[in-house]
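With one protein chain withheld, the remaining protein chains of the complex are depicted in position.
Chain nomenclature is as follows: A, B and C, assigned in order of appearance, with residue numbering initiated at 1 for each chain independently.
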């Protein structure tokens, strides 16, 4: 709980106790109020308020020229948003589930990410692509993908992923104000789990900065989004073995926060990375590469990754087998600790 | 030169001196002759014989029901090939340049790679997707991309990349015969550079196996495709400094050859990885992760990567600045050697 | 444009034939089979919604209102034809011959539920909208390549027409004269989006003109109209004359899925009110009564048979063997890669969690 009612009193900024999805809704509303150039586009985001209610009430409030229900056409509406961005608007598009971003990949890889470069900065694309991602909510096939690594590899787009309501709003506002494209990943699994005090004003959390959730000495744990509750449970369990963990929520996946990673690794010398995306080619490997570059001499044990597997995310009867679990994280922590 | 005229005499298998592109053409022809279920699909592959002449003469020889000029429709023809594969055929599709694979990404990510899983093996997709990739031939924008890392991250597809004519044919035949999807990357830059003796029969090179091109003691160099001539030039230069390199052509990028990587790293303790794809999230980081898992205690220096940058591949006036160069590779070799 | 694509009907709302030519074409057995299958999939559908409410399965996708479209089309297929359904077309799949047990397992998030029929070519339902239209074209082209007369049918909704794959699939099929029927169920909504915001065109059938192929708009509540239109299109296909686009105009009576609340975006009360009037199963019942082929005893018998069949299948579904985590690893490649083997071992050593 980053902002407390206490803080509200002191700062004079009103706060409300919100879930992650409510904080996103509130962040969108805050920005729609502040800047007329911001538009929302996506499937079922208008009258229906989004399949998760992220945009609930926004079309009523701002009109259907600002909160636009698009045809079922991801390439089409991302491309349309590119055209709007070229012409000075700031589109925030919703991909209904990250697994439905694939049809828009050509638009993203050849235009969203390249327009600034290919026009030498004459045009730029201040677009945010919001997408719920991840498994664990018993969704149908393709609805549970966690393919952030496809986008951290594409030059020209930042990738952000909050793990709580306060960060969700602050990162979303920073993303919307960023002059460049941002993929904003929303952990479905945490949408309604917990509430936090969220300020009602427009505040920003700088992109590219991780956050230390718990300081510890023995093992560095690097994670983001929906993995944090699992990490925290494992770290809690480790206390009984007197293993103390430095828990870092990376929050931005491109560019990664090299300082916070190196700082922690150079302190502990032992690292566990947790993500639900597939292991091979996942962001975890990139983090290992950064540690190799920055902290080679500090490492006391091979880095452990606890990740999703190199298999399509299974239908929900097996999704918990696919996902990192507290047990797998605990085992990895012990492993690096005992190496 | 793997097969010599000498060998031809001994084995009785006829060989011809072929460029990479001719070896691919010959590989396709060999397979079309062997198996009536194999079809080729793609843009301009028929009458025109492909923009690089990879399919030259094949439509004349096998007819337009087997070598099919498709409409300009990457998602469409990859999807069509999925349907053909479901129905027992073995389609080999050509994506004209790897940078035009993006529109087919949804078909690849949700069907090509998942069909075996989502039908519990009842259906499978023995499809090969051929795509010329890479910079260095003064192509227009988007024509020079090297985004193999997007595909090594998608579970359900193998990724292969030959660096010479002999391997090109042998790997292509193995890919066509593989019961699962294979992305077959062709280094445009090497299409016509050198000739090798290529056997005229159907021979296979096992997928998933790298190859040691030069044995050395001091530094392991891991590379593939169009990077090998650059690597070899740098390694040659290193000889004057008495630095001897183990040069490995990985050949398959998913699954990577863990044994050959670990074997070499455990011998040298020093590693340079060279690829032209973007650095962040590139296959290089995955290789570092494998070395972390297999060879942690053997490493004597941080691993160096010489890669393309985190920028869109520039138009050709700057493409040589984007690409790894002999100078950059040499510098990296010295760096790990002197660490 | 609607004038160029009038709604093709064979029987009117009261179950009376509009064209007497069909009196001889339609046999009593056929009508009974139509009725039986519509009743069967409706029973299944109602059970699906109920099981989801009771928490016995995951999200369910109801198709009530679309029974005539699904049964009428599925029964037009020949045994060796290919069916490419969506997540809403389990009615069609069941009718064509999909395994009932598996079609239930699927809603429990069981991969075993996707296993296609061994007798019929029915692909696992496609979730990414419109992606399976090119598959149908390809499967059909493969039949031509093999020299058979088999055809393929692809099912898709009104929303699917906005996706690029809809266009690319039909274009390719039209160029190669693939023996395929593109069967659209225009149920008026794509989740919350009404069809008039999905497209500017008055009909979906007219989109056929972009490809110079026949387009036909049929009353999707009239099982005869659907059936004979699909049959005709399949015949064209078998003759090598290429694809047809059929728009079956229908209504989704219920929610998009059991996770959806349609009252957020439409007057669901109104739909509930008119439902009886336009119900495709009731319309066929009226027909049977009007032409004196309704048999109350027979109806009671099949109602009970269907109930028993489905109840037993549900029992089997609920007592089905526990899910096997190995399935996740064993069907990615024919031979698992070392990465997958290593991962499979790691999960076995940590112990299953679910």
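In the analysis below, contacts are C-beta pairs under 8 Å (C-beta built on N, C-alpha and C of every residue); 3 or more make two chains touch, one makes a residue touch a chain.
Keep in mind that this is a model prediction, so the values were computed, not measured.
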Worksheet entry | Selected from C:12, C:202, C:303 or C:350 as touching the chain missing from the view | C:202
Fill in: Contact partner of the left-out chain, one of A:258, A:300 or A:326
A:258
Worksheet entry | Full-complex contact with the absent chain, from B:87, B:152 or B:280 | B:280
Worksheet entry | Where the missing chain touches chain A, by residue | 39, 65, 68, 70-71, 73, 75-89, 91, 103, 106-107, 110-111, 116-124, 155-156, 158, 179-180, 208, 254-255, 258
Response to the item:
Residues on chain C facing the left-out chain by the touch rule are 1, 161-168, 171-172, 174-175, 177, 197-202, 206-207, 209-213, 242
Worksheet item: In terms of residues, what is the contact footprint of the unshown chain on chain B?
Response: 43-44, 46-49, 51, 69, 71-76, 99-100, 102-103, 138-143, 279-280, 309-312, 314-322, 325, 327-328, 331
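Throughout what follows, only the chains that are shown with their structure count from here on.
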Discussion item. Taking the mean of each chain's Cα atoms, which chain ends up nearest the overall Cα mean?
Written reply: A
Discussion item. Need the CA-centroid distance for the pair chain A / chain C, whole Å please.
Written reply: 36
Discussion item. What's the distance between the Cα centroids of chain B and chain C, rounded to whole Å?
Written reply: 41
Worksheet item: If you look at chain C, which of its residues touch at least two other chains?
Response: 111, 114, 127-128, 164-165, 327-328, 332, 337, 339
Worksheet item: Multi-chain contacts in chain B: which residues touch at least two other chains?
Response: 75, 103, 106, 110, 117-118, 155-156, 254-255
